[in-house]
Structures are given as structure tokens and as C-alpha cells.
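Here's a structure for you.
Removed: one protein chain of the complex. Kept in place: all other protein chains.
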Amino acid sequence: MNLDTLIFIISAVVAVFGGTMMIAQRNPVLSVMYLILSLVAQAVLYVQLGALFLGAILIIVYSGAILVLFLFVIMLLNLRGTEDLGHGSQPISRFTKFVLSILFVFELIAVVKTGFIRSESPIGMMTTVAEDFGSVKAVATLLFTKYVYPFELAGILLLAAIVGAVVMTRDSQRGDSLRIGSAPDSQAPDIEQETGGEQ
Amino acid sequence: MITLSAYVIVAIVLFGIGTIGVLISRNLIILFMSVELMLNAANLTLIAFSRAMNVLDGHVFVFLVLTIAAAEAAVGLAMVITLFRNRETINIDRYDLLKW
Amino acid sequence: MSDYLFLIPLFPLIGFITNGLLIGRLPKPVISFVGCSTVFLSFALSVMVFFELKAMPAGLRVIEQVLFTWIPSGSFHVNIGLLLDPLSAVMILVVSGVGFLIHVYSVGYMHNDPGYGRYFTYLNLFTFAMLTLVLADNFLLMFVGWEGVGLCSYLLIGFWFEKKSASDAGKKAFIVNRIGDFGFLLGMFLVFWTVGSLDFLTVSEKAPEVFTYGGALITTTCILLFVGAVGKSAQIPLYVWLPDAMEGPTPVSALIHAATMVTAGVYMVARTNALFILTPDALLVVAIIGVVTAFFAATIGLAQNDIKRVLAYSTVSQLGYMFLACGVASFAAGIFHLMTHAFFKALLFLGAGSVIHAMSDEQDMRNMGGLKKYLPITFSTMFIATLAIAGIPPLSGFFSKDEILWKSFSSDFGHPLFWILGFVTAGLTAFYMFRLVFMTFYGKERMDDKTRTHIHESPKTMTIPLIILAVFSVIGGFVGIPHIFGVTNQFEHWLEPVMATSAGAAESHVLAAGGGDTGMEWTLMLLSVVLVAVSIYFAHLLYKKRTELATSLRERFSGLHRTLLNKYYVDEFYGAVVVRPVVYLSLFLWKVFDVVVIDGFLNGLASRYHEVSEFLRFGQTGRVRTYATVFIFGVVLVVAYMLMD
Partner (left out) sequence: MDITSATIDLSIIYPELALLVASFVIFVMPFFRGPTRFAPFIAFAGLLAAAIFAAGQWGSQQSGFFGMVSCDNFGVAFKHIFILTSAIALFMGYRYLVVKGINRPEYYGLLLIATVGMMVMANSTDLVVIFLGLEVMSVPLYIMAGMARRSLESNEAGIKYFIMGAFASAFLLMGIAFVFGAAGTTDLRRIVADFNFIMSNAQPFMLTGVGLLVVGFGFKIAAVPFHSWVPDVYQGAPTPVTAFFSVGPKAAGFAALLRVFAFGFADVTIMVTVFQMLAILTMTVGNIFALRQNNVKRLLAYSSIAHAGYVLVAVVAGGSEGLAAAVFYLVAYALFNLGGFAVVVLMETRSGCKSDFSELAGLARVHPYLSAILALFMFALAGFPPTVGFFGKFYIFAAAVKAGYIPLAVVGVMNSFLSVYYYLRVVKTSYFDETDKEFAPVKYTPAVVLVLTVTVIGTLGLGLFPQQLVEFSRAALFAFL
């Protein structure tokens, strides 16, 4: 077992462990922490696969920005994992859900085991790649030539998301911003009357 | 040398965990994070295939998917805030006014 | 003149649009004028094109007018085109002629109804759809008319929707008809698939080449088409809607549920005779269904007390005769009976309407009697119609019914059994029709005094149509006097070009049999006349002279009588087996659980309720996680299926 394999095993185990712990938490803050753990381990796998740039992006953007946004919202809403998560009767038992998901996973694993990719390469082996495979320059060149159209689309998507987030949280007519805790009567939110002057 | 299938299987397992998370989690925020995990699993698959075939297109795609994930997170969290203001719960099972 | 063929259906459409758009804003005289005059114009045009067609040489009597291409080129070409040939010429005359008379009659009959404008709007729409159906030159356009008349029928049955029974009857008619339409549409697809065209002329031309004689494909196609006809023409097993359809206004029953729409099935079979003639199996099915329906409905008619219901079952029975004719490949005889039946049955219904009108909406014959002196015109016209339907020579019904009976015996596809059943049915028909006449017009006056003071003969707008129809009921049969009287059968001759293709297969046999056995034909004809006479005598005996005998008879055979009165419990059977599953199919997912769960479980088992209902409605719990589970379930299945390969 060489170092490469060892690193793979460790990061794979950590990634799966992080994911599992994430869904097993009641407290969303802990969940976020476990997800970050999983993502860091995945970033290691990225690097192993030659995706240096994306590995960095994963940690900086994903763990560093997106998940922090999650944390921010959790703090904002003041969730501590003690909220009403009571058991209603469930139409479909948890067991069925597990069985279905695991069936699905096994199906996909069966695909990996039976079908293989590119008969000319030895089964499951990696081809050797160029020195700059996955470097910033190589990815960027591709991104700004062949993929410039989807790149622009991604920009539009972000614009729509920003506008959308604003629309959802801010009332443009009255200029009120986030007002956590002063939720209207949940029975009749339509008839809530604003008392102006609240900036 | 680690085989490609090893990476892909790890990705599939992560995807499966994400799926289970969506199916069993009552907490809206954890549910979102499960979806994020699923997207990341798909990303890992893409990168593994990219490496195996020496094609960089997969990397670009992953880059774009990260953008999508960010956009979805922004929108989703905005919705969570609105919902929490109206309902004061993030228990997904409580949102069942519309049914049948 | 034939260039203006399209005006025939167009006039009623104009009437429909005028009355429909200005509903509630026009005074009644204007509504009546628009409603009747448009149909009259259609009728006048029909007469003109009929004579034009008659002036053409026999072999060339086809006028096809393509208005525009509905569906353009390629493998799928359908025109909006009208086809005038001897067959459709007869039909447009009947539809617009009888239709016009009934429009006029309605002016008197409906004059007090608040829905007057709506009524004429629907009636014009119906005439338009029926004329489209009849004149269509392809299956698809015919189907358009077919659906159109079905819709109008639904609207008019439920015309008095305030009555629950009326709206229920409309619903029932609608659902049962859908089963038939389903067959029609599938048959149409099969025709299109095999022949590659939906045009009647093309299909008739190509059918012998495309299909093998008696093959499974053609048999399936024809049986599917016949299912459509069964639905529309109220044959076993889809006849249940027609008696209930009597909830509609009586003129509607006359026009739609007796004279025209219900005969659309017969017309369709005759129109596609080129297909049916290729498949003896399907013909056999048609004949059996026809004759059994004729017999079965006649027996039910024996015991009904509602005047309109008697007539409704009689219609079902007569339609059975028409199918019997078609089933023995004697389509001309079927159409002949269709025509004469339109006259006398319309007359009977209008007469019944006149009676009901006079009796202040009383429909039960047990509360009538002795009306002869109050309603002389109604009585005499109805009496003529009764003679006609019973088959007393030389009225129209005699010739057409006898033609069918003879063909069912002598035709290549005929069988003595068909004749026997048809023969017995003729006796039953005479019996229940005269029972109706005797119970209504003769004997003691059984109505209460209040009603009696109101009895009056109907206004002229109602009686004049009766008289005209009575004339036709008398003379209508002369166009088709059978050849044994030493003349050629004009009617059969007239339709020959349309049936020519079909006759190709069976002509020699039919004609040989028809020509050779004159002695037999005379014998059978005499037999049926005698039977009719005997039946009338019995009816006279039971319902006029000695009514107490009828009572004692009823007591002796009470079991049988009750079964007949309850229409063999067929409605109940359908309610349980066919209609309810269709109507309440969703009950399966919704209401059953509502009822079972709410009624059963709320009382004490409230805790289980949630679980059970949630389980059963697992698709739509309102919970996202359930949806995701259903989703994953689908994913697992799809991927598993993909992997099996």
C-alpha cells in the first residue's frame, strides 16, 4: 500500500463519515461542520485526481462561502436543534426509505462493476495526463473559449438568484428588511397590516 | 495506483447518503445540505471521469455546477427565511397545507 | 345546386350562432323564426339536391364537395368535405324534414318554458351536427358530427337540470356513449392504419384489396365500429341510457332519441357496408345483437306504464330490427326501416307529447284513459302511427318491417332463427303499442277532476306536424314496395349504387334467394300479418274490453311481470358493474377512503384513520419527503430496467 492509496482511503472514509454524520445530526450547526469536513476530504480526492484548481475552489468557495451562508442563516434564525421536529405519523416508514436509497446505490455500484469505460485503457486505470492537467490556466482557457456560452449563462443564473433572494426577503414597496421573530399570525398572514416607519 | 472505479464508488456512496438525507431529514436546512452533498458527489464523478479520459471538459462543468449550487443555496436560504417568518418552524413536515 | 351542398348544415349553424350569441335578448317569436326557418331552408335545399341527384344517371350519383383541406398532405390527409350520394340524400331528407316538423312542434310545446332560447339553440346545434354526421365524406368529420350530436343529446336530456333525475340521466347517457365512441375511434384508427385513408369512397374502394375476406383484422375493425354504433343506437348491452333519456323534453325525445340521432349507428354501419360485407363474423354479431335487442326490448315494453318509456323501449326494439337488416347484409332494408321508423316514431312521440301536454305533464298511462274524445287529432294521428309500427298493410311500417323479416330469412347471411325472433317481436310490438293506445285513449277516464278540466287539444303548431307525419307514415312505405307485388323495389334500387360494392360479394345469392322463393315470401308475410292481428285482438281483449282480465293475468304471472316491470334489473346491474366504476373510478383513490375512513374510522377508530388514509393516499400527502420517496422509487425502477438489458 503506497502513500497515494493511503491518502485515498483516509479521505474517502472521512468524506463518507462526514456525510453520514451530517444527516444524523439534530443540530444544524453541527451538520454544517460535518459537511465541511466531508468537503475538505473530497477536496483531497480532487487534488489526487489532478483537479488542483477545483480542489482549491471547493474549499474556498464551497466551504468558505456557501456553507458559511448556511451558518449565517442558522444563526439568524437562532436554530439550535431543539425546534419542533416532532414525529407526525409517517406515510412511508424510514425503513422503506433506507431500502430504496440503498437499492439505488447498489444499482449504481453494479453499473461501475459491470460496465466499463474505454476498452483501450486497462480496466479502471487512469491515463497519464499532461503536466498542466487541471491547472488554473488549462481550465480557464477552456472556460473562456469553448465554454464561454455556459459561462455567461452561469452569470445570468447568479443574477436571477440574487434578484430572487432579494424578492423573497425584502418587500420593495415598504422597504422593510429582515424582521425575524415578528412573524405575522400564521393563520392569516395576508391581512397583516404594516405599521409604517419601521426601517 | 487507485482505480477509477474506486473514486466513482465513493462518489456514488456520497450521493446515496445525500439521498437518504433528503428522504429522512425533517430539518429543512439539513435537507438542503443533503442536496448539496448530492451535487458534490456528482462533481466528484465528473472529475474522476475527466481524469480517466484525460479530458478537461469535466472540470469546467464542475466549475459551472459550483456556481449553480451557490445560486440554489442563495435562493433556498432566502425561502427558508421567509418561511420561518411565516410559520416559525423549519420542520418540513409542517408544510402540508396543500395536499390531496 | 349541389355546389351549395355546404349550406345544408350551415343554415342550422347560423341559427345556432344567432340564437346562441343573443341568448336571453331576443323575443320568442324571433327565436322561433330563426330556429325553424334555418332548418326549413336546409330541408328545401335537401329536396333540391335530392332531385338533382335523381336526375343523374344511376351509376354516377355521387357528389363530393371538398370545402377545404382540414389536415394537409403527407401520410395523413383529411378533408372537410361533404358527400352526397343516394344514402346520404335519404338521410338529409329525413333529418331536415322531420327535424323541421319537430322544430315547429316545439314552438307550441315549449312556449311556456323559461329556457326557450336555450332550447332552440341546442336544437339547431343538434341539427347542424346531425347533418354534418350524415353528409361527412370521411370518418373523422363523421366523428365530429357524432360527438356533436352526443353533446347535444347530453345537453337536451339534462335540459331541465333542476330535476336531479334529468341531470343523472344526462350523465348516464354521456358515459355509456363514451364507451361506444371509444370503439368507434379505435375502429377508425384501425381503418386508418390499414387502408391509409379515412375517406369513405377511398376506403370502400380499397377495402377488398387491403383486407382478406373474413380475416381477423377486418373483423376486429368492424366489431369496433359496431361498438360505436351500439353505443349510439342503444343496443344490448349499451341500451340503458335511452329509456332514461326520456327525461328530456318530449320533442327532443322525438327528434334525437327516436327519429334521428339514435339511428346514426345504423347509418354508420350502412355507410361502411363495404367493410362489413367482408366479414361474415362481424355481420353475424351485428345480426345477433340486433335481433336479440329487438326481442328483449319489446318484452320490456310490454309492462311499462310510463307512456314515454314504452315508446323508448319500442325505439330500442325497432333499432334492433334495423341492425338485424344490416347484419344480414341487407343494408337497404335497414335504411328503409330507418326512414319509415323516423316518420311513425316521431309521430308517436309527438303524439305522446301532445297527450302529456294535455294531461298537465302526467306521463303514467294508468292515470289516463278515455282521451279519444278530448284529443281527436292526436288520437287519430297516433292511431295511424300505431298501425304503421304494428305492421298493418299497407302502412309504411308493414313494408319496411316485412322486408327485414324476409331478408333475415332468405339472405345469404340470414337464418330461420332470426326470422322467428323477429316474427315474435313483431307480435309483441303490435301488442304493447295497442296496449298503449287502449290505455290512453279508450276506457274509463282515470285522471283526477282537476286534470280533466284542463284537457284540451294542442294548438295548431303542434297538430299540423302531427298530421303531416301521419301522412308520411301512411304513404312512406310505398317507395319500397317489395318486388313480389310485381314492381321493382324503388328504395333498394335507389340505394343500389351505394351498396354496389357490398353486393358484389353476396349479390348473386341474395337475389337468387329473393327471386326464387316467392311462395315462401308470401307465406311468411301472411303469417306475420295474422300474428299482428291476433296480438291486436289480445291487446283489445285485455286492455279495452276486460281490464279485470289483465289484472288477474298480472296476478297469476306476478313474478314474470315484476321482472319485466323492473326491466330485468339491468339498470341495477349496470349501476353496480359498469357505470359506477367509471363514474367513481376516483372513488378508488378518494371517495372510498373518504367514506370508509371517515365514516368507519371516525367513530372510534380515529387513531387508525390517519395511518390508513395516509398510506392509501401515499402519493399526495402534502409532504415533500414522501414525494421524494416516490421519486426515488421511480428512479430505482428506471435504472433497474436500464440495467436488465
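Should a chain be cited, it is by its letter among A, B and C, assigned in written order, with residues numbered from 1 in that chain.
Basically, contacts are C-beta pairs under 8 Å (C-beta built on N, C-alpha and C of every residue); 3 or more make two chains touch, one makes a residue touch a chain.
What you see is a predicted model; the values in this text were computed from it and never measured.
Undergrad: Under the definition given at the start, what are the shown partners of the omitted chain?
TA: A, B, C
Undergrad: Using the document's definition of touch, tell me which of C:147, C:306 or C:445 contacts the absent chain.
TA: The single option touching the absent chain is C:147.
Undergrad: If you put the missing chain back, which residues of chain A would it touch?
TA: Listed in rising order, the touching residues are 107-108, 110-111, 114-119, 141, 144-150, 153-154, 156-157, 159-161, 163-164, 166-168, 171-173, 184, 186, 189-190, 192.
Undergrad: Which parts of chain B are in contact with the chain that was left out?
TA: So the residues of chain B touching the missing chain come out as 8, 15, 18, 22, 28, 31-32, 35, 38-39, 41-42, 45-46, 49, 52-53, 55, 57-58, 60-61, 64-65, 68, 71-72, 75-76, 79-80, 82-83, 86-87, 92, 95-99.
Undergrad: In terms of residues, what is the contact footprint of the unshown chain on chain C?
TA: Spelled out for chain C, the touching residues are 23-24, 68-72, 74-76, 80, 140, 143-144, 147-148, 151, 158, 161, 167, 174-175, 178, 181-182, 185-186, 189-190, 192-193, 582-583, 585-591, 619-620, 622, 624, 626-628, 630-631, 633-635, 637-639, 641-645.
Methods note: only the chains that are shown with their structure count from here on.
Undergrad: Would you say A-B or B-C is joined by more C-beta pairs in contact?
TA: Comparing B-C with A-B, the pair joined by more C-beta contacts is A-B.
Undergrad: For chain B and chain C, let me know how many angstrom lie between their CA-based centres, rounded off.
TA: 63
Undergrad: I'd like the Å distance between the centres of chain A and chain B, where a centre is the mean of that chain's Cα atoms.
TA: 5
Undergrad: Counting only residues that touch at least two other chains, what does the list for chain A look like?
TA: Residues 97, 100-101, 104, 108.
Undergrad: If you look at chain B, which of its residues touch at least two other chains?
TA: 19, 23-26, 93
Undergrad: Which of the residues in chain C come into contact with chain B in the complex?
TA: Touching chain B: residues 590, 617, 620-625, 628-629, 632 of chain C.
Undergrad: Which residues of chain C touch chain A in their complex?
TA: 610-611, 614-615, 617-618, 621, 623, 625-626, 629, 632-633, 635-636, 639-640, 643
Undergrad: What part of chain B is in contact with chain A in the complex they form?
TA: Touch list, chain B to chain A: 1-10, 12-21, 23-27, 29-30, 32-34, 36-37, 40, 43-44, 47-54, 56-57, 59-60, 62-64, 66-75, 77-82, 84-91, 93-94.
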